[in-house]
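A single protein chain has been omitted; all remaining protein chains appear in their positions.
Per-chain numbering from 1; labels A, B and C assigned in written order.
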Amino acid sequence: MDLTHSPADEEFRGQARAWLDAHVPRTPLPSLETEEGFAAHRAWEAELAADRWSVVSWPERYGGRDAGLLRWLVFEEEYWAAGAPGRVGQNGIGLLAPTLFAYGTEEQRARVLPPMATGEVVWAQAWSEPEAGSDLAALGSRAVRTDGGWRLRGHKTWSSRAAFADRAFGLFRSDPETERPHQGLTYLMFDLRAPGVTVRPIGRLDGRPAFAELFLDDVFVPDEDVIGEPGQGWRIAMSTTADERGLTLRSPGRFLASAARLRHLWRAQGSPGHARDRVADALIAARAYQLFTYAAASRVLDGARLGPESSMNKVFWSELDLALHETALDLLGAEGERADGAWAEGYVFSLAGPIYAGTNEIQRDIVAERLLGLPKGRR
Amino acid sequence: MDLTHSPADEEFRGQARAWLDAHVPRTPLPSLETEEGFAAHRAWEAELAADRWSVVSWPERYGGRDAGLLRWLVFEEEYWAAGAPGRVGQNGIGLLAPTLFAYGTEEQRARVLPPMATGEVVWAQAWSEPEAGSDLAALGSRAVRTDGGWRLRGHKTWSSRAAFADRAFGLFRSDPETERPHQGLTYLMFDLRAPGVTVRPIGRLDGRPAFAELFLDDVFVPDEDVIGEPGQGWRIAMSTTADERGLTLRSPGRFLASAARLRHLWRAQGSPGHARDRVADALIAARAYQLFTYAAASRVLDGARLGPESSMNKVFWSELDLALHETALDLLGAEGERADGAWAEGYVFSLAGPIYAGTNEIQRDIVAERLLGLPKGRR
Amino acid sequence: MRFLLDSGQRAFADALHAMLTAADTPAVIRSWSRGDHARGRALWSRIAEAGVFGLAVPEEYGGAGPHPVELAVAFVELGRHAVPGPLAETVGAAVLLGDPPLAERFLPALASGERPATVAAPGGYALDGDAVSLCLSPAPEGLYLSTVTPGPVRRSLDPARRLARSAPGGELLAREAPYDRALTWIRLATAAQALGVGLALLDRTVTHVRRRTQFGVPIGSFQAVKHRLADAKTALEFARPLLFGAATTLRPAEVAAAKLTACEAAYRTARTALHLHGAIGYTAEYDLSLWLTKARALRSAWGAPEECRDLVLTDGLQETDGQPEADAW
Partner (left out) sequence: MRFLLDSGQRAFADALHAMLTAADTPAVIRSWSRGDHARGRALWSRIAEAGVFGLAVPEEYGGAGPHPVELAVAFVELGRHAVPGPLAETVGAAVLLGDPPLAERFLPALASGERPATVAAPGGYALDGDAVSLCLSPAPEGLYLSTVTPGPVRRSLDPARRLARSAPGGELLAREAPYDRALTWIRLATAAQALGVGLALLDRTVTHVRRRTQFGVPIGSFQAVKHRLADAKTALEFARPLLFGAATTLRPAEVAAAKLTACEAAYRTARTALHLHGAIGYTAEYDLSLWLTKARALRSAWGAPEECRDLVLTDGLQETDGQPEADAW
């Protein structure tokens, strides 16, 4: 049991902190979910990338610093503690990039990753369809074989970032004749401005277009944009979403910073007794999440793979995030109703936590069945 | 909307209060779940009965005061506010008596009810069996036809009060050949000291024998102790347990008194901020339960029957009771660990609330299916 | 003792419900949110015609009141349809202006719906101050008739609630005004509105989970879904008697308890509704959002949970609040 970072990692922390101190905007950027804010966040990605801080865990040749898992956690702690902006490149960096590292070709990596690192190309995800939410295997959008590539037809929805993003990745049914619905799906990338793509932004609760519907009418995708083998998309995507639920979706640094801000807010309001327990519990939960992650990272470094324990992770952080923001709004009293504060924006964002990346009900089923060995019931 | 009691009911309240003021023991009786305490509580029933306060809602000829539903609620408010002892006759008064009023013969009522009212005969319930808890239709204990009566064989458990009680009532399978498990059950009464009955007391969490196992080896029950038609036991019992879940199982007066005591304890401890919300919420919930009950009583007086809404009732009071006692133990700090205080005894009792009389899961299923019309899933 | 709505009160609720259903409130709410108040004002007139505001106004000033129980009945329906505008505030204004000579000057137009009113919360916002000409500001010196500060209104998490600021000063209408009594009425109306919001959210969610299929079955057949909805139902059905009890007694602590409980139940139901709708519930374009966001906003309006609990602990909920013997426990 050793919670001390190596001197080299501490030196890295110092470099990150110094850079962030010098560069993090003094006033918050406009909301990421507005056209203006999207552009400002894209510029911030470029600023990060210019000094190789945008994708620290990637190999140097793609713009990273070859940072290992622990160093990445250190970076994230510093990043969020510094109050730095949300990451507009998150979908690509957190979901597509790990898939490319695992299943992509060298050509794909060399072509796709560098502009992702600089924010030049921002990626949206295109998983869900109107009839396939939690039940992702029910996907119906088609990829039909054609000369040198595929033609996409169908309807995707809840495509986060797609209102302003450049490209998207997702699963399409390339073989409709398979025995099981998980088979015959292909993982591919496409251009959101290609002929045949219609993007209809959807406003979330506060009206901001945080996601979009995608109507795909005979959209051509060249073979070079298929990831892995055609028909193997489900397996490839599952390894990505396992990452999504696991370590890399929500770094502990984020909640440590939010909990510290909550305590600050509480003190600024005169430390009211009614929120005392909830503020303490947020601080404790953020610390627990940090330590849980360090334990998981240590196991990964020992060669273990993260399995269904990621489902506990997902339930824990999404409930922490919501509780933390609800407490903040309560502390703000009548002002908590205002839509234009940072806490309100964080609150609206946190409301989605228990829903996306696998609802918390699905996660609890996984914990019960795969970690506790309870019988698979009809859900 | 009128929350004022009639002058006659208020006069009744005054009489009840005056009597209770003069008679309620100044120091609490020993625990009902001990031999000594059981005897003391039985004596208290006799004292109540001597002035016709033990069964106020029964007809006068059986020892009651013909009090209507509202007057009964008034009595209960006064009873619990006065800090009067728990009711050792509860099983008989609350469960068996309503069944006899609905399905018994005049001979049965005249024979059974008066000694029940005085505490001379205390009744235990004999529903559950080891393999039939929530799934009561799985009952296997048999009643076999014989000359002039029935012979009981089987094994009952969780028979509350049976450690010290005199007689018991329950369901037995009189026809094992029926198509559905709910059919072929007979409702009958038997003597706990009859030949063939073995009572094995079971200690609850604090070691006190609050219930018992009953081993029935060829126990004779005369025909006069069958309630309703043989084979109709399920229907008869369900109407009783609907009452059990509904108005008469837990009167609001009980929680109003407990919540007032909790506030008293909180103030005595210096009104600590950490329990403030929970004390306020207990006071509010007790009031909500009182008003909910008055609304239900008003509907009953209008001729309505209480249906599945009783399931909301059960969930609500059992959670309130537990929250209230957990808060009290927290307020007692390290002293909350002691097993010998009134709060501790109430806490142990409250722990059973979500389990018995239909677990809260079963109740929620009923609310969802019968009040909200959701599809019956596999539970 | 008869703690039930009578047939007249039930008929009043049904009539309002029918009228509001026909009025297509989601469209009204959306234009109100954009600052276009025409349809909202038209609906306001119809609500006034139905006698809703008159329930807080005495007969001699053009009303039929005070009738707090009927007012609660009406506001449950207004909440159920998420009607926009300073509804509870107009009720509060009727109480603040309830004594002559102000009553003669203001109440008739208020009861008839001609003049919606708002009340600036002390130190806070004047809800929809940009939509009304009658903005009251209670202050230590007395009750002011204020103007609204020019400039854009603040956005609320509930887009239909437009947060304006009243300018300091204005015409001093009275040196003393019954602010505490007005607050009690505003809270009662808010509690009723919240209960209605919660009931609508529950209804819509039940409908959704019966239709929406995943894994080959309606999601409403999953026990986890059923139990969340059963809990929402139970919370709302226990808030209801607190509301009508508070309307019957009008005791400030009872009203505070009803406000707290109805708002909590509505907010919990909103969380459940959002969760069980999944992503679609999270969008502004789906009508559910109109109720979801209102549930959050009402929770902190006119008395946050903490304030309501304080009143309960200080004043108690029962007139005959029997104090048990301490030594028996």
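Here, a residue touches a chain if its C-beta (ideal position, glycine included) is under 8 Å from a C-beta of that chain, and two chains touch if they have at least 3 such contacts.
Since we're looking at a predicted model, the values are computed, not measured.
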item	value
Visible chains in contact with the missing one	A, B, C
Contact partner of the left-out chain, one of A:P30, A:G83 or A:G149	A:G83
Selected from B:G133, B:G196, B:P308 or B:P375 as touching the chain missing from the view	B:G133
Option touching the unshown chain, where B:G68, B:G196, B:G336 or B:P375 are the choices	B:G336
Listed residues C:Y144, C:F222 or C:W291, member touching the removed chain	C:F222
Footprint left on chain A by the chain that the document does not show	1-6, 9, 26-28, 70, 81, 83, 256-257, 260-261, 263-265, 268, 276-277, 279-281, 283-285, 287-289, 291-292, 294-295, 297-299, 301-302, 309, 312, 315-316, 341-343, 361, 363-365, 367-369, 371-377, 379
Chain B, residues in touch with the chain not shown (by the definition above)	128, 131, 133-135, 138, 157-158, 202-207, 211, 272, 274, 329-330, 333-340, 344, 347-348, 351-352, 354-356, 359-361, 364, 378-379
Interface residues of chain C (partner: the chain not displayed)	222-224, 227
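What we mean here is this: only the chains that are shown with their structure count from here on.
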item	value
Distance between chain centroids, defined by C-alpha means - chain A, chain C (Å)	38
Centre distance in Å when chain A and chain B are each reduced to the mean of their C-alpha atoms	53
Overlap residues in chain B, where contacts from two or more other chains coincide	276-277, 377
Residue numbers of chain C (touch at least two other chains)	217, 222, 225, 305, 309
